[in-house]
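Comments concern the structure below.
Removed: one protein chain of the complex. Kept in place: all other protein chains.
Residue numbering begins at 1 within each chain, and the chains themselves are lettered A, B and C in the order written.
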């Protein structure tokens, strides 16, 4: 805790595994909450979907030291276990996020930026969505931007990811006044306003889990 | 009211018509109550059935001075409008009750006894029921017995019918502890105990209406 | 009460009107109300049934080629009146007599019997067969006897096919009685239902309670118990049906030789290892088809344990109680005759195959 010599260390495959474990934990814990968010503007299954998917991710977590392989395995599991809109979208995120890191044992702060940006590009393309449409992107994009800015300022991975998680939280909250333009919530038109997007919420939780996992493994 | 010279008069066809009108009124008023009684031990339609039937009776009430014809018309209307178990049973009651009085313009007290006894015999045969089985008979039979006793004692039609109605009321209440052995309520076995029989209740109401109608027309 | 209706008083009438518009091959007659195959019946026995409304598709949905020739709907959960069966009988009579298939409820039995008397006065030969297949009720001496449940559907299918095949009235009556003593049913409810006329549920059930041994009129069952899993519920119903004894009772039948009603002792079959059966897994209304498959899986398992093989099945809405949630199970022992007639072509709003 007091030893900070490792604070600038790269993000190891072990940290990534811890991230996924922590994601699974928080998604299990918030399962009912996420489903509740999906109830007024969706079909009340997002918590169930994410919990089912990340439970499977943890159950099949590869112990390879290859970050790219780990992320690819996550993607395949999510694609085949989540279903719904979020399954292929999160699957695509992890698939595209992991692609540049095949064979790599750790990620530098700049790699984290690439990981986010590539993942987001995949989600945008797959879901034909842009920011402001009240989707998971509205948590992911501000997180990526904050991450990028912090890394540019020379912040550590721990600090940069903390900034990213805070920005994701802001972005998540910012979905409340938005009118949905993609996914099921868009069917409600104006009635989708004043509700927080479930996918943005799960994205925030996952990004916060990443920040915490990296902080813990860096201590 | 004070004029009692007519108190020993025969029961006219007009009195019979008033009886039917009063029956229709009280059955309309007690419709929800009868249906409620039919709810725990039946199929929650007895009030609706009786109200429908007696509304039709009043709508088609013949103004003939022939008591037998009036009662027969009542029977045919009930048979074709009530449905359920109570339709054919009440229909049979009025059919058999009226048979001896074809062409008669009025009923003497002894005729009232015959009317009840013949009607009851019809119901027993049609429904294969005996007293104590928690059916409409449990109001009708005590009424007939009280009527017969009062007439034998030389009571007026008004007095005798008052006694009959009181006995019907007792009989109706006496169905509460009975276990049903006929009709839908019998399916419940012991669970039919502690409920008042809807058919006994409608029979009581109709007999009370007769006593009142004869009292009014005799004043 | 949340229903797609216009006027609670006229609800059966407005539904009948829609039924007539939807099925022009079926004639809808008002006042008295009945539905009948257009053009009546030529030179074969007419098969007629009926009962309170609220059990749809029973009976109107089974009118058509190879099944019923006419059906008489009463008010919701209230048996029809004799004038309905009388007019329907006259309309479809094809000179070979009429078989009336009647579910054993006091009201239905009495009203159909009155109608049969009226039709006989017109010189039409009529036989009444009462379906009393509800094994939830053990006893007939101290009750109105077992109620009519899902065996009615099979009786209507099989007898309709037999009439098409040219069975005369005697043979058809005997066949219908055979189906009745071959069939056993039992039902349960998770929720009550609400008739449009009443507007409030027919009974109350706590969130953790269910009724076992219900009929089809929204009435409570023979037993209330804590809610159980689908497997446990199915095991209760299936075991009661499969292990039911040779239920014996007196039924009132028309004796055409004597020209009078007579009481006849009738005895059910018991299921034996090696029996083949037709099964119905029936939604009481609100229970989705998907849940019926969980019930079917367990039913098949329990039947197999008893050596009984399900050779035909109907899984869906066949004899309902408005929007009640729950299920009923029917098993009918199928011999060669019953199976052949069951498989024969049928073309009705609710059952259709072979055409």
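Please note the rule applied: contacts are C-beta pairs under 8 Å (C-beta built on N, C-alpha and C of every residue); 3 or more make two chains touch, one makes a residue touch a chain.
Please read these numbers as outputs of a predicted model, since none were measured by experiment.
**Q** Write out, one label after another, the shown chains that touch the chain missing from the document.
**A** A, C
**Q** So which of C:241, C:277 or C:327 would be touching the chain we can't see?
**A** Considering the complete complex, C:327 is the one touching the chain left out.
**Q** Would you write out the residues of chain C that touch the absent chain, in ascending order?
**A** 2-7, 11, 14-19, 21-22, 53-54, 56-57, 61, 190-191, 207, 210, 227, 229-231, 233, 285-298, 300, 313, 315-317, 320, 322-323, 325-327, 349-350, 352-355
**Q** For review purposes, identify every residue of chain A that touches the missing chain, sorted by number.
**A** So the residues of chain A touching the unseen chain are 35, 39-40, 42-45, 48-49, 52, 79-89, 126-127, 179-184, 186-189, 191.
The criterion applied here is as follows: only the chains that are shown with their structure count from here on.
**Q** Taking the mean of the C-alpha atoms as each chain's centre, how many Å separate chain A from chain C?
**A** Chain A and chain C have C-alpha centres separated by 57 Å.
**Q** Averaging over Cα atoms per chain, report the distance between chain B and chain C in Å.
**A** 33
**Q** Please tell me the distance, in whole Å, between the geometric centres of chain A and chain B computed from their C-alpha atoms.
**A** 77
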